[in-house]
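Note that one protein chain of the assembly has been removed; the remaining protein chains are unaltered in position.
When the chains are written out, they are named A, B and C in that same order, and each has its own residue count from 1.
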Amino acid sequence: MVGDVSPQPPFSAIPADLRTLADYERRAEAHLMPEVWRHIQEGAGREITLSENRAAFDRIGLLPRAMARLDGSTEIELFGRRHASPILLAPLAYQRLAHPEGELACVRASTALDTGMVVSTLSSMPLEDIAAAAHAIARDLGKAPAPLWFQLYLQPEREHSLQLVRRAEAAGYEAIVLTVDAALKPAGIRLPPGVDAVNLAGMPRPTQTSVPGGRILLGTPLSDAAPGWDDLAWLREATRLPILVKGLLLGEDAARAVDEGADALIVSNHGGRVLDGLPSPVDLIQTVAEATQGRVPLLLDGGVRMGTDVVKALALGASAVLIGRPQMHALAVAGMPGIAHMIHLLRTELEAAMAQLGCPNRALLGPDRLVALGR
Amino acid sequence: MVGDVSPQPPFSAIPADLRTLADYERRAEAHLMPEVWRHIQEGAGREITLSENRAAFDRIGLLPRAMARLDGSTEIELFGRRHASPILLAPLAYQRLAHPEGELACVRASTALDTGMVVSTLSSMPLEDIAAAAHAIARDLGKAPAPLWFQLYLQPEREHSLQLVRRAEAAGYEAIVLTVDAALKPAGIRLPPGVDAVNLAGMPRPTQTSVPGGRILLGTPLSDAAPGWDDLAWLREATRLPILVKGLLLGEDAARAVDEGADALIVSNHGGRVLDGLPSPVDLIQTVAEATQGRVPLLLDGGVRMGTDVVKALALGASAVLIGRPQMHALAVAGMPGIAHMIHLLRTELEAAMAQLGCPNRALLGPDRLVALGR
Amino acid sequence: MVGDVSPQPPFSAIPADLRTLADYERRAEAHLMPEVWRHIQEGAGREITLSENRAAFDRIGLLPRAMARLDGSTEIELFGRRHASPILLAPLAYQRLAHPEGELACVRASTALDTGMVVSTLSSMPLEDIAAAAHAIARDLGKAPAPLWFQLYLQPEREHSLQLVRRAEAAGYEAIVLTVDAALKPAGIRLPPGVDAVNLAGMPRPTQTSVPGGRILLGTPLSDAAPGWDDLAWLREATRLPILVKGLLLGEDAARAVDEGADALIVSNHGGRVLDGLPSPVDLIQTVAEATQGRVPLLLDGGVRMGTDVVKALALGASAVLIGRPQMHALAVAGMPGIAHMIHLLRTELEAAMAQLGCPNRALLGPDRLVALGR
Partner (left out) sequence: MVGDVSPQPPFSAIPADLRTLADYERRAEAHLMPEVWRHIQEGAGREITLSENRAAFDRIGLLPRAMARLDGSTEIELFGRRHASPILLAPLAYQRLAHPEGELACVRASTALDTGMVVSTLSSMPLEDIAAAAHAIARDLGKAPAPLWFQLYLQPEREHSLQLVRRAEAAGYEAIVLTVDAALKPAGIRLPPGVDAVNLAGMPRPTQTSVPGGRILLGTPLSDAAPGWDDLAWLREATRLPILVKGLLLGEDAARAVDEGADALIVSNHGGRVLDGLPSPVDLIQTVAEATQGRVPLLLDGGVRMGTDVVKALALGASAVLIGRPQMHALAVAGMPGIAHMIHLLRTELEAAMAQLGCPNRALLGPDRLVALGR
């Protein structure tokens, strides 16, 4: 709010009063340029979807089970690989907006905590450098790297989309996350110097122009370039990596995506950033689960901020959740240690919630542990 | 709020941070006299209907359809004329309250964008001048003028109502919009110098007087002068232009209006300005559609501020929507370019929403794309 | 809020910006001692009932009927006497807290507007003086006095209750309103000099005392003195005036009160001042109407602030409503003319609402004109 005050640099040690993701969020504003803070936090339109993403979790109550045995674990397996918990880092554009180390800080923390990370097409560090950083720190820690996936925005020309896929394969990414809901997203933030979509260097970018009286979006090259079912079929042919389709909300679309070869789905409304009025993923995942009948794992993002949110998503059918904005908060406040701490807090909360519910394993968590609050 | 500070003059170029109708609304207060701002924004009573007009839209969620083909258009046809989109400018009184060019600024913008406009009986520029401005700019742009309709408030004497209709016909207006819900509306703003109901010059105005212990409204000349079914029948005889009846909310009244010769209906609660407690048009249009069985087009106004609102209205049965208060906001902030920009923003949002829903044509938009939010 | 600033004296002329009862309420605080303002406005407990009294009206939507004939009237008849509208002044204690003329200002205004008034046992002017003022102004205006009723709080000794009834009869009061819901009401305001329960001069007052470890309310003389069915039977024998029982909410109690001789009922929760958690009268009056089957007129108070509230109460079965706190607001702001203006505003709003609903007579107003808002 105050004119020319620079944001605070990130802390080098984590302040003791940071005990929840909400604490990081509250603290982050002071560590970010105002326009970056607004860009991170904002949602489309009147932000109804943005607030539904939280409200939908908050409306769900939890039913405890007393005095149960608590020997269990939060580990999951996806595409043959172990994840320490059902929590992954969602793909985010331009993480250097929050911290000079950007995606490198994230991947070092996620690797240290055996947590999967999805790297965005719009990462502000080259996808190869991010993978290299993951391998380096895994080597230092004497462990296997955590799973790394690559999020793909289709480019106007398929040859450029293919280049991205091949680079991801070469760098050791283990899955492709095809985002299908953001082709016509409104323009975002004006990037400051030193922050750019480095993976797309040399590729043409989709642009929107319109003349008065002419077409605007529908029936233009821009809408022609939006992802279609043929694009999924093409991608299915183009790579042997598992493909996750991200940005579906309804059972019908989900079933078709599986029919067309998707190996998993990420139920998502893009964090409320694309179309205001979309319902929350947590309100829809049960119908997606019914439509897909367990044929593929379902992941979910949007509004996850507490361990109890993870429990609710799992109880409704999710195999795992992805964490978006909180990455930016933790990055801005404390860089790599902040990300690690944020993941650890969320996992601790998840375990405490599972313990209170008397469900020390994911298999015990079902909709019978949930109830609508406030009737 | 501050005593003798004059409102800001309108901008000559549109500031870059105006990207939504809400931005215009936020900005408009600084460009208006405080009493004008309050007059524009206010609703009747406790403003429950005013806020319902928004809340009803906000309660409706949208169900997307992924990866659909997006070749389509928003064009519609009404009374044999093409409209670039299902968005029209609603009739508003005294637009010079917001900008010295008043209705002329609006009609120039709407003509440039192929957008229909409804001119009010209470316009602050002569209805003939408004029509002339439309034709002049259409000629300059080398295109046909957009449709112009005339909104009629019945006058105490039918001869004066007839004079207004004849003048509208002569000036090239293509339809008459008969407002039936505002006869007993509370008195409005005290008009500043230079703003007046110029179309009514020389005609007597309805007035309300009461003596203690005497009658107030019911059974007085004022209530006798309120529009009745006989007035619609008279108007039906008096003109060959299409007649739209504006201000109905219920199916029974709607069906009767069609029986009595209405060519279209505008489902409206007068922007929440007349009777507090009326439900929102968007909550009622489905029952109106059932009652009228597609015999005439249904339009709707009240609370439309975003492209997603237009989508919701269409999905529930509206053929088009009308935009009211946002005209005053855009006029105050940036005059004619403001109106043009406002229309363009709304159309862009509409197309983006249709794309996200996978419904690039109006015919694909039905109630199956809607869901109640927050359950 | 500000220490030793005296409240403003009442206006001698009504400011032009007072156009609703809400305007009076907003303005009133400046004309009252802070502790009086708080006393007038407050409700019991967490003020849930107080806010329900408004919220229940606000949840009810109105369904208009277009282009109907509007020759009608709001007149009603109760106990053989004409009331100009279904609006009466509710009994209020100590009206001199708001204005030096207290109840005299009210009765002069209500008489001038042919509006019934209920005088409280706790009036701050003698009940005889109030009746005399009503007759004097009626004579001056050359009209019959409006109906005056006397509200009775039972006194610890029946002989004192009987004295009050006999004085009311002698002074020309036309009905007795027996309040049955306030015996154990928490203590109220400390009365300033010159304000007192003058009707009770010389009578003992009920008091509450308790010793630690002893009884508090139940089984004490205080609870013994609370009104019982035997008291109603006694009163029925003691007077030939019509008896209204005030403070019932449920059908069962209502039916019994009619069986025991009540000539009318006032459905009321005492303005939310007695027990927090009671529902609003407007939410319950339909069940009371069903239980009493039209055997007696039903009146209602609590939260009535607008003409649309009156319409809603009538549509649900009330014959009339009573206005409480707004009397204090209007008194404080502008004394007798304030009360007259307040009544006139409410009647005008009532007629405008009836006109919009196409129901110019009370008989046309039924629950078919109502709908739940916000679904």
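Everything below uses one rule, namely that contacts are C-beta pairs under 8 Å (C-beta built on N, C-alpha and C of every residue); 3 or more make two chains touch, one makes a residue touch a chain.
Being a predicted model, the structure only gives us computed values, none of them experimental.
Trainee: Sort through C:R19, C:R59 or C:R167 and give me the one touching the missing partner chain.
Mentor: Candidates C:R19, C:R59 or C:R167; residue touching the omitted chain: C:R59.
Trainee: Taking the entire complex into account, which one of C:E29, C:D181, C:D263 or C:D309 touches the absent chain?
Mentor: C:D181
Trainee: Return the single residue from C:P34, C:G228 or C:P367 that touches the missing chain.
Mentor: Per the contact definition at the top, the residue touching the missing chain is C:G228.
Trainee: Of C:P15, C:P192 or C:G277, which one is in contact with the hidden chain?
Mentor: Hidden-chain contact among the options goes to C:G277.
Trainee: Considering the entire assembly, which residues of chain A contact the chain that has been omitted?
Mentor: On the side of chain A, residues 19-20, 22, 58, 60-74, 84, 112-114, 143, 306, 308, 312, 340, 344, 347-348, 351-356, 360, 371, 373-375 touch the unshown chain.
Trainee: At which residues does chain C meet the chain that is not included here?
Mentor: Residues of chain C in touch with the missing chain: 45-46, 48, 52, 55-56, 59, 180-181, 183-184, 186, 210, 212-213, 215-219, 223-224, 226-229, 231-232, 247-250, 252-253, 257, 274-279, 283, 372.
The criterion applied here is as follows: only the chains that are shown with their structure count from here on.
Trainee: Could you work out how far the Cα centre of chain A sits from that of chain C, in whole Å?
Mentor: Measuring from centre to centre gives 60 Å for this pair.
Trainee: Can you check how far apart chain A and chain B are, centre to centre, with Cα atoms defining each centre and the answer in Å?
Mentor: Once rounded, the distance between the two centres reads 42 Å.
Trainee: Where does chain C touch two or more other chains at once, residue-wise?
Mentor: Within chain C, no residue contacts more than one other chain.
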